[in-house]
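With one protein chain held back, the other chains of the complex are shown just where they sit.
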Amino acid sequence: MTEFIWRARVYWEDTDGGGVVFYANYLKYMERARTEWLRSMGHAQSELSEKFGFVFAVAEVKLNYRRPARLDDELSISCVPVPEGRASIRFQQVIRRGDEVLVEGEVRVACVDAKTFRPRRLPDFIRIHDGK
Amino acid sequence: MTEFIWRARVYWEDTDGGGVVFYANYLKYMERARTEWLRSMGHAQSELSEKFGFVFAVAEVKLNYRRPARLDDELSISCVPVPEGRASIRFQQVIRRGDEVLVEGEVRVACVDAKTFRPRRLPDFIRIHDGK
Amino acid sequence: MTEFIWRARVYWEDTDGGGVVFYANYLKYMERARTEWLRSMGHAQSELSEKFGFVFAVAEVKLNYRRPARLDDELSISCVPVPEGRASIRFQQVIRRGDEVLVEGEVRVACVDAKTFRPRRLPDFIRIHDGK
Partner (left out) sequence: MTEFIWRARVYWEDTDGGGVVFYANYLKYMERARTEWLRSMGHAQSELSEKFGFVFAVAEVKLNYRRPARLDDELSISCVPVPEGRASIRFQQVIRRGDEVLVEGEVRVACVDAKTFRPRRLPDFIRIHDGK
């Protein structure tokens, strides 16, 4: 099992009038972490789409909000990918501020054709080490 | 059981480079529907916060993405609230384009103190008809 | 001179931790008004792009922020289009809450090729009545 960590700072754009991060915006941090995990293996999504004609589309999301993040917070976003079938990846993702867990999430991402959005088999060059 | 429906149009701001609505933005539509459901009962959240010192904080989200929404789509967002305990409401929410189901969601919202974010009992004037 | 008016409600998604609408988000309201002005003449941008291969790209923005908008505010966004040269339109746009002017803006939009982003002449079917 490989855990990938990405960091993000909370800016005004992320907060809402309640003084905390708007609940949808945690999904932005999680997406950045998945994108950077992919980049860490040498793959930029703009290239995957142009060269290979596929994109990753989110199919399922589960989120548990434990504590709110606030302006100026430094967050770490973890990302543990597990293959699920031949056409999708399930990511376990946790957003923390220091040791505090703020949001726990699970995001299933499907590999789909960039034009038709139909499911496609994950390419072999996207390898996920599942610790076995 | 009361179903409340709110409508939204997809604008450029909602889409991403994949040509579809960015996955986090469906949560914005769902939030608007919950806010308008509350307003339909006479309650604006800015007033609830100022007069009564509480806000609704999202505690849990589950989303299933069936089909993508695209620029210019007219969406309907349903909202079926069910009380859960004394301090939270669970909303079943479906986003449709015509008869097509695009996204199915479940959102649990907790009543919390506007400053401390500690749980608070739902006020009596927020009445949810659960069909019994 | 034709003035087109569109309405928008302020939701949590629009506000920031300062308790007011985040400064970039007024541009979303202005974009909605321009899109709806175009739709009022029978043109959806998704169709313009697919059928005619062009999009409108913003080339210049000027904004004066007079007063902040807040959660639950009902805004009206005006839109007065004036042709500027053969390939662009200049919009005068004012965001109001009732009679109060909140934001005054000027937005120049260029007609560009949807793929190359090179300037293109405005199609004849987009007619702007400039009061002459």
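To keep things simple, chains are lettered A, B and C as they appear, and every chain counts its residues starting from 1.
By our rule, a contact is a pair of C-beta atoms (placed from the backbone, for glycine too) under 8 Å apart; a residue touches a chain by one contact, two chains touch by 3 or more.
Computed from a predicted model, the values in this text were never measured in an experiment.
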{"item": "Omitted-chain contact residue, chosen from B:Asp16, B:Glu47 or B:Glu100", "value": "B:Asp16"}
{"item": "Candidate in contact with the missing chain, chosen from C:Leu63, C:Val82 or C:Ile126", "value": "C:Leu63"}
{"item": "Residues of chain B in contact with the chain not shown", "value": "12-13, 15-20, 22, 24, 70-71"}
{"item": "Absent chain, residues of chain C that touch it", "value": "18, 20, 23-25, 27-28, 31, 49, 55, 57-65, 67-68, 114, 117"}
{"item": "Contact footprint on chain A, counting only the chain that is left out", "value": "9, 11-13, 28, 31-32, 35, 44-47, 70-72"}
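Note that in this section only the chains that are shown with their structure count from here on.
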{"item": "Longest centre-to-centre distance from chain A, chain (CA-based)", "value": "C"}
{"item": "Interface ranked first by C-beta contact pairs", "value": "A-B"}
{"item": "Inter-centroid spacing, chain B versus chain A (mean Cα positions, whole Å)", "value": "23"}
{"item": "Centre distance in Å when chain B and chain C are each reduced to the mean of their C-alpha atoms", "value": "27"}
{"item": "Chain B residues counted as touching two or more neighbouring chains", "value": "28, 31, 46"}
